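What follows is a single structure, and I will ask about it in a moment.
Only one protein chain is missing from this complex, and each of the others stays in its spot.
Chain lettering (A, B and C) follows the sequence in which the chains are written, and residue indices restart at 1 in each chain.
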Amino acid sequence: MPDNRLQELRAQVDEINLQLLELLNRRGRVVSEIGKVTQEMGRSFYDPQREAQMLQMLEAANNGPFSNETIKALFREIFRASMALEESQARAKMLVQRKTDDDRTVITLPDGTEIGNGVFTVISGPCAVESYEQLDEVAAALAERGVKVLRGMAYKPRTSPYEFQGLGEPGLKIARQVANKYGMFITSEIMDKSDIPMFMDYVDIFWVGARNMQNGALLKSLGQLNRPVILKRGLAATLEEFLYAAEYIVSSGNPNVMLIERGIRTFEKWTRNTLDIGGVAVLKLETHLPVIVDISHSAGRRDIALPLARVAKASGADGLMVEVHPNPPVAMSDAKQQLTIPEFHALMDEIERVEIRV
Amino acid sequence: MPDNRLQELRAQVDEINLQLLELLNRRGRVVSEIGKVTQEMGRSFYDPQREAQMLQMLEAANNGPFSNETIKALFREIFRASMALEESQARAKMLVQRKTDDDRTVITLPDGTEIGNGVFTVISGPCAVESYEQLDEVAAALAERGVKVLRGMAYKPRTSPYEFQGLGEPGLKIARQVANKYGMFITSEIMDKSDIPMFMDYVDIFWVGARNMQNGALLKSLGQLNRPVILKRGLAATLEEFLYAAEYIVSSGNPNVMLIERGIRTFEKWTRNTLDIGGVAVLKLETHLPVIVDISHSAGRRDIALPLARVAKASGADGLMVEVHPNPPVAMSDAKQQLTIPEFHALMDEIERVEIRV
Amino acid sequence: MPDNRLQELRAQVDEINLQLLELLNRRGRVVSEIGKVTQEMGRSFYDPQREAQMLQMLEAANNGPFSNETIKALFREIFRASMALEESQARAKMLVQRKTDDDRTVITLPDGTEIGNGVFTVISGPCAVESYEQLDEVAAALAERGVKVLRGMAYKPRTSPYEFQGLGEPGLKIARQVANKYGMFITSEIMDKSDIPMFMDYVDIFWVGARNMQNGALLKSLGQLNRPVILKRGLAATLEEFLYAAEYIVSSGNPNVMLIERGIRTFEKWTRNTLDIGGVAVLKLETHLPVIVDISHSAGRRDIALPLARVAKASGADGLMVEVHPNPPVAMSDAKQQLTIPEFHALMDEIERVEIRV
Partner (left out) sequence: MPDNRLQELRAQVDEINLQLLELLNRRGRVVSEIGKVTQEMGRSFYDPQREAQMLQMLEAANNGPFSNETIKALFREIFRASMALEESQARAKMLVQRKTDDDRTVITLPDGTEIGNGVFTVISGPCAVESYEQLDEVAAALAERGVKVLRGMAYKPRTSPYEFQGLGEPGLKIARQVANKYGMFITSEIMDKSDIPMFMDYVDIFWVGARNMQNGALLKSLGQLNRPVILKRGLAATLEEFLYAAEYIVSSGNPNVMLIERGIRTFEKWTRNTLDIGGVAVLKLETHLPVIVDISHSAGRRDIALPLARVAKASGADGLMVEVHPNPPVAMSDAKQQLTIPEFHALMDEIERVEIRV
């Protein structure tokens, strides 16, 4: 007879399960409502005091057979699920959040070139503009391989105030001239919103560096422009913070934002940073914005540029960024990671070798 | 008005919680019954097919707002809780968890010296036993200042197989002799459970290093002894993992465990590790086990030993661990961080200077 | 014998070092001369082609054991040193670096109160100004315990653009009024250099947050003021980067900078950040600037405030920063970490309990 008894007991469990399901979802709806109310009140929906109080109440009411510890553990999971629900609903309201599988932001450059349309884009140029000759030499090589977006960095954020800080406006002038010569577009780092009007004369794509990823004033100002913005992940920014930084720009009115993953700061010393390629995959799930992989700053060494280029292409990212210099050993900055021009050609060949068949 | 609305919604949640509690316990009782029946039938209680079937049923019935994934995750927790209930409800509560404010483990050494009783303990000695003379010179200085627990390290876990690995059993013999001479007790790192019988001849307190914090076989074996164990936090272990590692020992039968915070691995390079002093404060809240601060490995430099000693004492920790060597520059390991004997005396003076008035 | 051999080899190195020194300085003199000549010729001193040519020559002549890469890296440093010599030899020495044991920056507030003079300072106030009543209630309690520097935060950098961003200028007005009422001084976070003129009307001490630690434009602008600046460590900034950020301010003309350690980002989840107390000790060695310990953001939880306050005082820091709110659970931000007013009084009592005897 135990088999019958077993069937009977299992039927009871099935019924309890369905009641639990109904109650959990009811709870989810009420907590959602609470989330809305607390948000209106400008408060965080995570409230540890409230959780402690609920747990105390449950402990007082618990008659077993589950121990208080187990009950508290189970309810902590329920709280966590409710929080996750809240958070995912909050994120779902984000403008940068991908809503459907086909949802993608495509950025169109003045000549019609598109970024984010499924074709793998290469963004390149020297770490910094050092002279007309230097940039011209690099740009000629890049143009030969079809690169459209040229780094024209003239304001360099540096750790020390005594390091080379970039050529400033004369550097932007050089960048503009060279870009025009080769039919290319200039991206250049802006470090303060007061420079925007001047930048408008020279720059096609604004670049926000890792140190300024959470410079809210700058992000909001760039959100009021109609030019694309490249936003770099902060050196220890979470992916969530990264998306919210992009949201600062997009929610201010400018939808043309690209994200660059450039490695995060970890304990590992053999690379300058740790390229978060899993983060790239997650970003492609979470947002419709184009995602670019910076293979220069993440590695900090040129000897792994080829495998990282293959990785970037295979990851599903929309492109990669790589620094190229006519003579890296004498570069004013980032000497160890910039590619020579022949190395750049080898990189372009390598990218072409990688094929993801349909 | 939002405050009223919030109160109302929270009351609804409270009521749902109590209904959930009641249902969960009801489920627990039925599942207990099933456990008995299946046991009678000679069948295993764990039945993945049955669980899969229940999850399918819930998925079919789920109308949200929780996603199927979340519902399945919650029920998986409920299944697991039921299993745990069935298997060993008693163990669900961690033994190392502090239950009341006065709850503290006091470890008593053979001569009656106590660790964890509110008096600040200093554990010291060289990084490794190098010779009788070396250990004797250090121990004489330590004994003079009342130190009772002497490092007698003879097995050194090293990054490279080609580095000095310790003197082995002859080192333990030296340690025992020196400890006996000065009425001290030996703590020494054990790296494999097969060494336990031999260690029993020489060692008063077993020491588990950072690299072995999650060596379950070793922890369980030490849990079957009646000698105290010092457990070091792994170099990137969370506090939760640290407490669970201690639980491996305590749940195997040995309650005499001390915890050592020794810094965690971060990106910062000016110290060898980052001393997690906030973690020490949290451990003192969470567990009744004594907590010791290792000021040598956390800093990796001797020039901040005095402030770190003051910090350790002020933190509420039960003691500190510091490495002392007669001649650090020629030490076989950790040359940069070991104190000289005069520096050790200065450290003891400094500790005495710190007073926490009642 | 190896010890003798070692002495002998070291003597050889010493001699080579002195020859290198002599050659390097000789090179410096010749390059100085070249600088003068090229200036006369109206040419830029920086000549990448010339450097490339020198590197090629060295590469050709190099027989090892140093690789060509290493030799080029070393000479790149030598070129850079020569450049630095030419440009501004004076600046090569960091202004924030402590030169002697007694070397300390003391910041004097308008009423003569000093920070950095050896007395332990408490900086406090709510996370953000929410209303006159809220700030007044906190300030009254702080003033009672002698706190002189009041947080008057009206611009809050937030992860999400949809979170509470602070009251803005009206918040600063409130802060000014309240500070005047109690004879206190306002510190307030500035996020963009364009806000400086407005801030000058309300704020006694400028505050640079963690997200702006490397906002060079802001730092340089603050360096041109004659008001003190509190600079917070970035959430994953190294101590070296932290000091260089301070150098941006000081080298622009403002010596009155205080540093705040506020915890760094790590994998540990039981605290919001990991308080780097070893870093505080290192900063006190390396710089003459006052160093303050933020016990609120580092912990992210109020239940370890007392031990962290003791730790801050014992560490040798010049003070601590703690957030206080009349009713933390309803705070607009940082609800989990702000102290209640009674908790603040307990904290002040606790600080007084810690004595470092001389």
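Here is the rule we use: contacts are C-beta pairs under 8 Å (C-beta built on N, C-alpha and C of every residue); 3 or more make two chains touch, one makes a residue touch a chain.
A quick note: this is a predicted structure, and the numbers were derived from the prediction, not measured.
A.B. asks: Which shown chains does the hidden chain touch?
C.D. replies: When the full complex is considered, the omitted chain touches A, B, C.
A.B. asks: Among C:Asn63, C:Thr100 or C:Asn226, which one touches the chain that has been omitted from the display?
C.D. replies: Result: among the candidates, C:Asn63 touches the missing chain.
A.B. asks: Tell me which of A:Gln97, A:Asn117, A:Gln177 or A:Thr238 is the one touching the absent chain.
C.D. replies: With A:Gln97, A:Asn117, A:Gln177 or A:Thr238 as choices, the missing chain is touched by A:Thr238.
A.B. asks: Check each of B:Ala236, B:Leu285, B:Ile341 or B:Ile356 against the chain that is not shown and name the one that touches it.
C.D. replies: Missing-chain contact among the listed residues: B:Ala236.
A.B. asks: Touching residues of chain A against the unshown chain: what are they?
C.D. replies: Within chain A, the residues touching the omitted chain are 236, 238-240, 263-264, 266-271, 274-282, 284-285, 298-299, 303-304, 307-308, 310-311, 313-316, 352-358.
A.B. asks: Spell out the interface residues on chain B facing the chain that's missing from view.
C.D. replies: Spelled out for chain B, the touching residues are 48, 51-52, 55, 72-73, 76, 79, 84, 88, 91-92, 157-165, 191-194, 211-212, 214-218, 220, 235-236, 240-241, 244, 247-248, 251-252, 265, 329-333, 335-336.
A.B. asks: What residue numbers in chain C mark contact with the hidden partner chain?
C.D. replies: Here the touching residues of chain C are 2-3, 5-6, 9-10, 12-14, 16-21, 23-34, 37-38, 40-41, 50, 54, 57-58, 61-66, 70-71, 73-75, 77-78, 81, 84-85, 89, 92-93, 236, 265-267.
Rule of thumb we're sticking to: only the chains that are shown with their structure count from here on.
A.B. asks: With touch defined as above, tell me whether chain A and chain B contact each other through largely the same residue numbers, more than half shared, or through different ones.
C.D. replies: same
A.B. asks: Please tell me the distance, in whole Å, between the geometric centres of chain B and chain C computed from their C-alpha atoms.
C.D. replies: Here the centre of chain C sits 34 Å away from the centre of chain B.
A.B. asks: With chain centres defined as C-alpha means, what is the inter-centre distance between chain A and chain C in Å?
C.D. replies: Computed from C-alpha means, the inter-chain centre distance equals 27 Å.
A.B. asks: Taking each chain's centre as the mean of its CA atoms, how far is chain A from chain B in angstrom?
C.D. replies: Each chain reduced to its C-alpha mean, chain A and chain B end up 37 Å apart.
A.B. asks: Multi-chain contacts in chain C: which residues touch at least two other chains?
C.D. replies: If we look for residues of chain C contacting two or more partner chains, we find 236, 240.
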